[in-house]
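And now, subunit A:
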Amino acid sequence: MALLEVKDLTIRFGGLTAVDGFEIRIDQSELVGLIGPNGAGKTTVFNMLTGVYLPTEGSITLDGKNTVGKKPYDIVEIGAARTFQNIRLFKDLTVEDNVKIAYHNQMSYNLIQGIFRLPTYWKEEKKAHESAMELLDIFDMKMYAKTLAKNLPYGKQRKLEIARALATKPKILMLDEPAAGMNPYETKELMETIHFIRDKFNIAVLLIEHDMSLVMGICEKITVIDYGKIIAEGKPDEIKSNPNVIKAYLGE
Partner candidate 1 sequence: ACGGGDANGDDSGPIKIGVFGPTTGPIAAYGSAVVNSVKLAVEEINENGGIDGRLIEVYDYDTKGDRAEAISTYNRLKDQDQVVAIIGGTISGETLAVKELAIEDNMPMLTPTATAADVTLDAPSIFRACFLDPYQAAAAARFSIDYLEAESVAILYNSDDAYSEGLAESYRSVFNDENLTVTNYIGYTANDVDFSTALTQIRNANPDVIFLPDYYDSVGQITTQIRDMGLEQICVGVDGWDSVEIDYAEQVEGYYFVNHFAKTDPDPTVQDFIAAFAAKYNQEPNALGALGYDATFVMAEAIQNAGSTDGQAIIDALSAIEYKGVTGTIRFDEQGDATQKDIAIIKIVDGKHELVEKLVVE
Partner candidate 2 sequence: MNLNNKKSYIINIVAVTLLYIVLQVLMQNNIINRYYQGIIVFICINVIVASSLNLTLGFLGQLALGHAGFMAVGAYSSALLSIGMRGMELPVIMHLGVALLFGGIMSGVIGYLIGLPALRLRGDYLAIITLGFGEIIRVVINNIRFTGGAQGLTGIPRLANFTNAYWITVAVLAILFALIKSRHGRAIMSIREDEIAAEAVGIKTTQYKAIGFTISAFFAGIGGGLFAHYMAYLDPAIFNFMKSVEIVVIVVLGGMGSLTGTILAAGVLTSLPEVLRGFSEYRLLIYSFVLVVMMIFRPQGIFGTAEFSMDSLMHSPKAFLKEVKKEAGGDDDKGGNV
């Protein structure tokens, strides 16, 4: 059974059909790319997958469960986590707290236990702290733990967003243009990190990106959409040479 199975996904904004009959299948720990011209509907697909937008039509099954009509936070529990095209961090909180918030659902002490500082509180908070530090370490950001998120350099902010998403223990991680605003050197670093994450946590990754070096470099499978419709699917090499994709997206 596929981890994520999307069928006939469609959304309309007024008269505009932003996504039209989108389909995709992603298996466990697969690295998949989603590309297409600006305004093709990629981010909109993410928004539907994560419950931010309600699709007009179509079905989404994640880990065997239907997610259409579910709230974003419910979908997180089923196992999808994402980053945003325009970074959305908890700007005025520390880096550590950003990650800990994403651990929320892995802790279980209740309001009363929290307020009266019962032993479970201490135990779980300690664990959360340790796990957060571990995660930050992977991104080489341990020293920023007490920094406010808004004071991080841009590239680190993108990384923190990924770390935060990972803290929800997802089965699939969706990254929306993680390399935007990074220079080629930083992009290369990022590519390695994504690989590492996939291997370490054994999760699937769905990636939107315009930087072809990144997409072609790490994706095992790529779906291309234009005007909300799929125009091509396949391995990176096939996509690279697909005339439709060249015409609509890659250019020559």
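Just so it is clear, contacts are C-beta pairs under 8 Å (C-beta built on N, C-alpha and C of every residue); 3 or more make two chains touch, one makes a residue touch a chain; residues count from 1.
Inclusion criterion for the candidates: all candidates are chains of the complex that A comes from, given by their letters.
Being a predicted model, the structure only gives us computed values, none of them experimental.
Undergrad: Among 1 or 2, which chain makes contact with subunit A in the assembled complex?
TA: Result for subunit A: touching candidate is 2.
Undergrad: Over in the complex, which subunit A residues touch candidate 2? Could you list them?
TA: My answer: residues 50-52, 71-73, 76-77, 81-82, 84, 88-93, 97, 100-105, 107, 109, 111, 114-117, 121-122, 124-126, 128-129, 150, 164-165, 167-168.
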